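Excluded from the complex is one protein chain; the other protein chains are retained at their positions.
Then we have chain A:
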Amino acid sequence: MSNRRTSRRISHSQRRGPPAGREWRKNQGTWRSQGETAMKEAEEEKPGCQEQETVPRGSCQSMCPLRELREREAQKRLHRFEILEGTEKDRRPRADPSRIVKEYSRPAAGKDSTIPTDLRPPAVLLKTVCYLIDDVAASPSLHPWTEVYNFVFDRLRSVKQDMIIQRVSGLESMTILELTVRFLIYASYRLCGEPLRLYDPRINDTHLQESLSWLLDCYATGAGPHPNQEEFQALSLLYNLGSTRAMQHAMELPERLRNSPTVSLALSISRAFLERNPVRLLRLSQKLNFLQSCALHRHLGTCCRDLLLIYSHGHSSRNCRFPLNRLAELLALERSLTAQLCQTYGVEVNQDNQVVFSKTAFTEPEQGKLHCELYHNKVAEKQRDLTVGSVIHGYT
């Protein structure tokens, strides 16, 4: 019975409450973080308050529990990045204890995910995440990056699972979430355009939104200080451009936070998007740093489209002559790419490189075309000599 209850909890993100019923009293007290101490105290004082539910506490001090290491070794289910050097060609490759990481496994009935020796305490989780970032994601020698991504993605998912089971809150969970969010945002740019079987942007998006949501929750409920909060409030706005929910959340932030340069730039960009002023938006977005550009980049296709759409209507006349160069400047793209873009949207460019806008000519291209790819070079330029590792650790 208890197995099933715990499994059910794991398969949801932390934000959903426990099942309705009398159990709520026992579960709620430990779900909330520091904010809700009043209720916790009240419960503890009450006489006759039986069976305070114990929160599982991990005792596994390595990145992968010994049991799993042996199991996967025996079943030959080691990932290529986890195999002990020199044993790759053996009949049974050996696991490298310094490189094997607990994998994500779907909760199932009858499977107990709360055995302490299988769970990694917060400090170990943090070390695991740093290993995954510094030694795998940022490694110059592991290729291809799609494989690196899939490995890190899976292992981070397992870290999150351990965090949920142990109800980790506080500084460690925040640091882990911050690293996770940066990694997923960077990946959303780096792997943009890769074939679906290697990288699915929607799965990346789901996990990114979950982690971001959890992180913003931590900021809202945890006692400060949160030195990176500005960075992530801004990233949330940029990644969720156009979302009124994200904007409303940002508007409700304390003034000091809202007026910080990072957040206020993100807000200005959001406003420009909601007002449908792509010229302003693209101009402001030049000021963003590399990671912020990664967060914003998937929306740039929409911005281009908006510009071509409203200009097609606004300049629609037979005598219209709009210099292609000027359009390229506004879009912050090279001339050839701009011409390509015009072609995709049915916008005519004549021999003198003048755009002839016409509201009847503008057509939406077929579904699925990723126009944000046009901006990949521009975003890449911002990376300059920043290493992957420094990006994910938040150095700009």
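Keep in mind that, in the parts below, a residue touches a chain if its C-beta (ideal position, glycine included) is under 8 Å from a C-beta of that chain, and two chains touch if they have at least 3 such contacts; residues count from 1.
Basically, contacts and distances are computed from a predicted model.
Colleague: Assuming one chain is omitted from the figure, identify its UniProt name from "Sodium/potassium-transporting ATPase subunit alpha", "PCI domain-containing protein 2", "Immediate early response 2" or "2-(3-amino-3-carboxypropyl)histidine synthase subunit 2".
Modeller: In UniProt, the chain excluded from the picture bears the name "PCI domain-containing protein 2".
Colleague: Quick one: which of A:112, A:275, A:334 or A:381 touches the chain that's been left out?
Modeller: If we include the chain that is not displayed, A:275 is the one touching it.
Colleague: Out of A:57, A:321 or A:335, point to the residue that touches the absent chain in the complete complex.
Modeller: With A:57, A:321 or A:335 as choices, the missing chain is touched by A:321.
Colleague: Which parts of chain A are in contact with the chain that was left out?
Modeller: 17-18, 20-21, 24-25, 28, 32, 36, 38-39, 42-43, 244-245, 247-249, 251-252, 271, 274-280, 283, 307, 309-311, 313-317, 319-323, 326, 330
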